[in-house]
Every structure is written in structure tokens, then in C-alpha cells.
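With one protein chain removed, the remaining protein chains of the complex are shown where they sit.
Coming up: chain A.
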Amino acid sequence: MATSNMKILCSTLSRLRVDYIPIRQNAFYKPPKYRPPHWFVPKERVMSEDFLTQENRDFIEEIIQDKRNSQIALESPLAHADQQTIEWNPFTRRVGLIARKIGNYPLWSKEGKKYQTTLLQVVDNHVIKYVPPEQFNPMKTTKVQWKEKKTLGCLLVGSETVDPSTVTKEYSGIFNSVGMLPKRHLFRFMVSPHAALPTGTPLFATHFRVGDHIDVRAKTMDRGFQGVMKRWGFSGMPASHGVTKTHRRPGNIGGGGEKARVWPGTKMPGHMGNRWRTLRGVKILRINTKYNILWTLGVAIPGETGAVCYLYDTILPLKKLKTAPPFPTHPASDDLPLEYYDESIHPFEGETILFDEV
């Protein structure tokens, strides 16, 4: 009896396997809230001295040059796609552009009026990747999510090709996986699924037309810690008449009684600038197709000269696109005119403006 029992025990013990290891879990555990998109990887590399010989250096340089040349020679994937099948409608969202602000100068209208303009250069923009709406799963934020967003895909656009040896391996990998060279700026545009573009499509300034209105998103000039006079435009206090030590101070910041505290949102000194701001409804007055420059009306585009800004079709209801723009984008072509002018703008090579006597 005892031996048979022993046998059973031995056989069960021998059959025992360690397959399932339960992990003790906190019932209140939640995954971390901040889940950055996969293209948010460190970009800057710590440059180190590699002690390469001159020959090796030349070799690397040669390879980079070869890659660059092959990318320049790359044909736009749009050349073969038939564009008649897809059509633009007013609810479509097209891709935007990444541009650089390069300065301001005046243009004159045909009535002889002077307009200050800002020049935006579209440098070397390429579509990197498209993430369809089903796969695009952005991080949860406390902000109200637009329902529309779930129907939109995500299009990654890069601008300004850089030397691959100057960025990290991870960052370079994003581009390498789709056969592109790394770009200095990588940005996400939410687009309608039928406005998606294949990888490697170059984007030009002709994506927009003259006379259209765009929204420009950029970082404002960093002004550092500023007082209320500069930050909020308070008028300060008199310079004399017995005023001491309160010439640029805000004065009273709250009342007494029930509200005897500083109310949230009170305008106070603090850091000014270096924020993302969108200027909406900026008119395009002129386009240069050779250097891909847009002349936009006004000087209010955020950021200093050389700042990077993102251009979208405007969402302002009265300035929205009314006719079909180049859709999904303007294809590369060599036979474009060098300059497009808005009909209100006087080209510099035009005749002197004369007014007819009525």
C-alpha cells in the first residue's frame, strides 16, 4: 500500500513542470500615461573622435554622397499614380509643409500700395511615412479629443537632409526603414486617408497656390523672464510725482473679501515667448518655384529669421479653400513658370504704375 502510494507520488512529481509562473500584480497598476509616438527618439548624437584614417573618412564621405545623389535622382512616386481616381472635397485635409522663415521685404500692389511680406522657404520636403487611422494610436491627453481625428491618418514629413553620421542610430533608423536619408526636421500632419502620399514624395511650394490662405504654426521668439509691461502691456506707473520704486510694477493683483486671494490666470511677470502659436489665415502673394519661396502677407508670423514653421490649409471658415487645390499635392515638373504672382500684386519687372484719368 505504502509502496503503491509512493509510486503514484513519484510519477506525479516527475510529470510536474514549471510552465506557468504567476506574477504578483498591483490591481491599481496603470501603464504610464506618457507614451510618445515611435518617431520621438533622441536625435542629437554626442560626437566622438573615431580616430579614422583619412582614407576611411573619404570613404564614408563618398558613401554619403552616393546616397544623397541616389535620393536626388529618386523619381517622385506620384509620376506613375493616376490622380484622376481621387478627388478633393471641402472636408478633405491635405498634407502641410515645413518651411523656414527667411526674412521680410515689401511688395507693391497694382494700386501702388505697399505690403510688407514674410518670405518662407520650403526646403527639401519629403514624405517619410504614412500611418493609417486604424494603426495611429496617439497618446491619451486630458484635452478633448476631436472625433474627426479617429478618421484621420498620420503623415510624417521631413525637411532638410542631414549627414547621417551626425544623428543617432535610432533617429536615422526611422528614415532608413523607408529608404530615405535622415532629415533635420520631422513633423506629423493629420490627413484624410485619401490624401495620403507614398513615401519619398517631394513636396514643393506649389503645394499651395497664390491667393490661398494658410495657417502658420511656429515657436514665438524667446524673450525670457519679462515684467508685466512687456509681457502683458500694462502701463506701469508714473516716472515722477512722488512715485518710488514702482515704475514698472503691476500694482494691485486682487481684491479683498470673499476673493481674498490671487485669482487663477492673473497676468503676472514670467517667461515670455518660446511657445507654439498659430497664425491663421495668412494670404500667399507670390511663389517662386525655383527656390520654393512663399511670400505671405504681413510680418506677424511667429519666430525670428531662420525659425522653422509648419504650413497648413487654413481652417478659417471664410478663408477656406473654395476650389480644388493641387491634390494630393503638386507633382514635380520642370515646365512651371518661375514666379506666380497674386493678381493684386505688381511684379517688379512690370511697367511703372500709371493711373488713368476718369
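Details
Please note the rule applied: contacts are C-beta pairs under 8 Å (C-beta built on N, C-alpha and C of every residue); 3 or more make two chains touch, one makes a residue touch a chain; residues count from 1.
Heads up, the rule we're going with is that contacts and distances are computed from a predicted model.
A chain of this complex does not appear here, and its UniProt-recorded name among "Eukaryotic translation initiation factor 3 subunit B", "Large ribosomal subunit protein bL19m", "Protein misato" or "Protein YIF1" is "Large ribosomal subunit protein bL19m".
Only one residue from A:Pro22, A:Pro90 or A:Pro106 touches the chain missing from this view: A:Pro106. Only one of the listed residues, A:Gln71, A:Ser165, A:Thr199 or A:Asn288, touches the absent chain: A:Asn288. In the full complex, the hidden chain is touched by chain A at residues 102-103, 105-106, 108, 111-112, 114, 119, 121, 288, 291, 293, 304-306, 346-357.
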